[in-house]
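One protein chain omitted, others in place.
Let's look at subunit A:
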Amino acid sequence: MEGNGIQVAKLEEKKLKQYEDEVSHLALDIGGSLIKVVYFSSSSCCSSDDEQHGFLKDGIDASSGNLNYRVLTGRLHFLKFETSKISECIKFLSSKRLQHYGHQDGEAPASEKRIVKATGGGAFKFADLFKEKLGIVLDKVDEMRSLVAGANFLLKAVQHEAFTYMDGQKEYVQIDHRDLYPYLLVNIGSGVSMIKVDGDNEFQRISGTSVGGGTFGGLGKLLTKCKSFDELLELSRQGNNRVIDMLVGDIYGGMDYSKIGLSSTAIASSFGKAISENKELEDYRAEDIARSLLRMISNNIGQIAYLNALRFGLKRIFFGGFFIRGHAYTMDTISVAVNFWSKGEAKALFLHHEGFLGALGAFLSYEKNAFTDFTHQFMEQHSSKSESSCSTGNGFESLTCDDVKDSGFIECRVQVRN
């Protein structure tokens, strides 16, 4: 990027006009359970120069050979679909007039490929489907690379991206850009990947676990008949895990096993009480089951992440991925696990845009491939309310939390090289 002589521009505080619903760059992260979409839509009237058209048209001017830069203001949108309902995603994409995207001008031959960056296993699995339905060729970006690029970008470019969460208290952590590496990135999707990140493009997947979001969703669905991930999370809020988990106190007659630092409320065995009691599945409250399950999985991920951080002497562990979704209890449990196993030495950090690391990384990969002359830099984040519920129209839920989770956008300015 430096080689391109990009300069940092500043987002001016001004009233943003209505966006034209024009999707410019778009990237996909097609995971085992969810499809994450990141796209940029520019506001045609907000660029800082005199151009009145979208940047795609402006791009034509690049043929002059002069490097000049324009700053476009727009929104970086984040949204998700369930992988099992991929048709919704396709419907949405076609509604966004993506056909226009990827052309240097409107007169390109019809045979010209329309290329979209995509990552995740589904980028392979569904390549044909996208080609057939949308005429889009998925340009596959390595999943780990995308995750890392997305996380690095967010941690550097977006203020208040990282935070800790303990006992319901959210605390933002300012990350010094020069002291970011190395860190451990734990991406909790269907499964969990643990990646040691040493630099912009230096990383290694050092570990992972199959006990992740998919396990929570899958086991949860089998045990509670919940229809959705969100419903399950919601249930867990009202649950009490003591009904099902065997606690240290249950074994020790209410006493702590203080010699080894286990309090009586520590979980000795997840679902361990389901053994001895004469109860069937129906006799347990779905809320309690969801809660036990969430604690089991969060705790386990926190522990394995900490052990891996320890192994490589990493100070910071960032947790991202859709399992977390800003869900307080999940974050709390992971934080407690890291805190417990590290005896307070390590802290779990979370990312605001945790679910979109891969998609964002794929999105960012455009600049490297010189697919267009488009380069961008996100200056500052503006409102990120999730009121834009992505309008797929058929039951796609938007979350009630304030933070960006399932969908939303960052208002930003991108600088475009002509």
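Please note the rule applied: a residue touches a chain if its C-beta (ideal position, glycine included) is under 8 Å from a C-beta of that chain, and two chains touch if they have at least 3 such contacts; residues count from 1.
Please note the rule applied: contacts and distances are computed from a predicted model.
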item	value
Identity of the absent chain, which is to be given by its UniProt protein name, from "Pantothenate kinase 2", "UDP-N-acetylglucosamine transferase subunit ALG13", "RNA polymerase II subunit A C-terminal domain phosphatase" or "Small ribosomal subunit protein mS29"	"Pantothenate kinase 2"
Residue of A:V173, A:V211 or A:A328 in touch with the missing chain, whole complex considered	A:V211
Of A:K273, A:R291, A:R325 or A:H352, the residue in touch with the unshown chain	A:K273
Sole contact to the chain not displayed, among A:G150, A:G191 or A:G320	A:G191
Interface with the undisplayed chain - residues on subunit A	31-33, 82-84, 120-122, 124-126, 142-144, 189-191, 205, 207, 209-215, 217-223, 225, 229, 244-246, 248, 250-253, 255, 257, 259-260, 266-275, 280-281, 284, 289, 296, 299-300, 303-304, 307-308, 310-311, 341
